[in-house]
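A single protein chain has been omitted from the complex, and every remaining protein chain is retained in its original position.
A, B and C are the chain letters, set down in written order, and residue numbers restart from 1 in every chain.
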């Protein structure tokens, strides 16, 4: 018997929780986790419910669809723990890639990596890939950007990737590709946004003399470094840290923050709320 | 129109969420926050619901009482933001006391301090008290402990204190008093429990050479330093920190951790689960 | 017998440490703490030495002056633990002020508060002041800004204040006053700079949907929110936190970060390095 995850968003009205929980209870379903959020600013309601359900899921799906119509919900219902297909894009640094693959390998992350794309050759990555993971070397220049992105689109389509992770992919996606992947493309930016947007954030941090550095994981949007933020974290730094020291410290923050964001996304814990996110952590 | 906070604990069965949310929805109540927890180890279910309710609370209370009986619930229903009466016990150090009073004064903490008890005279406290707060000097020795605790009991009763906070009160309560105050007496211990129980934990930490020190806020039980933990936090320390440096750093941790615990308790965010706690943070 | 703190800055050359430590050793001085930093980017050298000295300080001062000339040092020599005069400016919020005063009262901070200035009346501050601390109500409008700042200058001069602390003083100092107080005026900004400069940073943070909020303490310069950073810290926030929740969480971060910065400044642990700082923590 599976657990199921229901996520939904709709305009806030009274009775939503009662309606949903009653429908689940009708089929003798047992709610294991539930979290909700009312955004008073926008009047939107967000909910995530994990439940165990012994009876016919088709019937439940029908009755949930009726509620969805009644309350104008956007909703999704998925088996808990379902392994999803993920495509990972990198450049030369492999710390985030290696970390995600390790977490998948030991069963911590419900991710099936269906491919790795890099604009650099395989040999430049200091990580070992399982043999069954296809590696795509897609070099890119200003002149070839369009066709390179077409190749990425084809790999996404052919592999059935449900999520694309930019795991230190040091290229800016075109507006078109960013839009195509909206809500299913996660980036890790190596600064505590909104500070230090754009290139070389650790060097910017060094020049400014900040006392903490950080990393930010967000959904990719056409607006560079402005996408909905999923996770952030920081560490202390000091006057004695060179930009290279910050890069080194930053690797640890980046992989930690990106792993958190990908985990939450794959567990349906992240709901989009305009240019912000609602995150139902455990 | 008030918001109300409902908290409940009962053996886990399916249909609890549906029952509660339906009862609230019947009276056109609108759920603002909801959190729940199933303890798979004990089979207990815990829930906290904040809702706005336009209709007769008497009727709602009746219908909730029916559900409570049906599901064998322990439950409480209280207006959100209700200011509660708190008695604070201290010895000579006033950092936690001063912090709690400041938070109450600016409206951050829904607490009415109905008295301060110390085993040391008023003059030993480096904090200014509002004039309306009674100060009770209750010196204590081994010989007078029983009668001193009787005085504390009387002050609790006379003041109507709903919560007693040991804000660095360096005396151990008798088993009897600990039992009398069960579930409504919060202590701050100046170590990261279960490390460094008992006296002089910063000196113990110094001797052991740990690299972090901490503080723990817990409900007082007859079993010293073993009560249900509400909040903990830590900071880094180094070889260069003397016990006195740790005491100084510790003051900041202690007041932060105790304020968190008292805030959560007063907001009905803490539910007892045997010798552990369930905490529904925002 | 006092401990002394020597701080110095000069162009880096070999032999500095040997010269300084030999001079101290000549008089049978015993070095208790020493820290140094070579800035490879600028070629500047920074040092802080704490030592115990049994002999004539006049002689030592002379011999140090010779080394200072030889190495083109800027230097200062001060008794350790010396209590310094500090003027504190606030608006309506008193959490930072109350915190600094408490730390001074219990001897944690070697600060003698020689006055509190506010652009709001005394009654708007939810903190009790010791009777010996003068309170100056200096209201300010665009029209009266110049004369109000003249009054501040006079209070600084008359009180002998060696440090001015903007403890949530919600006014922007004029360029002239910022320059007059250069290197001896510390501000607390309620964001993790360089993110969210200017007004209402918590509201900016809410709008952006960040997952952490912070505070930054820095020396005041004519360039708003661009002064050399002394200390920063952050806490997690969530989608459920309103701007008001952030303001509340922020108070704890602000007072902690400002206390750190003022403590380090008063212990001569902060050396200016252009628009950055060198901080020799314990």
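FYI, contacts are C-beta pairs under 8 Å (C-beta built on N, C-alpha and C of every residue); 3 or more make two chains touch, one makes a residue touch a chain.
Fair warning: this is a prediction, and the values are worked out from it, not measured in the lab.
Of the listed residues A:106, A:142, A:157 or A:199, the one in contact with the hidden chain in the full complex is A:106.
Checked against the full complex, the one of A:15, A:29, A:98 or A:214 touching the unshown chain is A:98.
From the set C:25, C:83 or C:158, the residue in touch with the chain omitted from the display is C:25, counting the whole complex. Summarising the interface, chain A meets the missing chain with residues 33, 94-95, 98, 102, 105-106, 108, 126-128, 238, 240-241, 245, 248, 251-252, 256, 282. Although one chain is hidden here, its contacts on chain B can still be listed: residues 37, 39-40, 192-196, 208-212, 214, 228-234, 238-240, 242, 273, 275-279. Contacts to the hidden chain, counted on chain C, fall at residues 12, 14-19, 21-22, 24-25, 28-36, 38.
Methods note: only the chains that are shown with their structure count from here on.
We define each chain's centre as the mean of its Cα atoms; on that basis chain B and chain C are separated by 36 Å. In chain C, the residues that touch at least two other chains are 238, 240.
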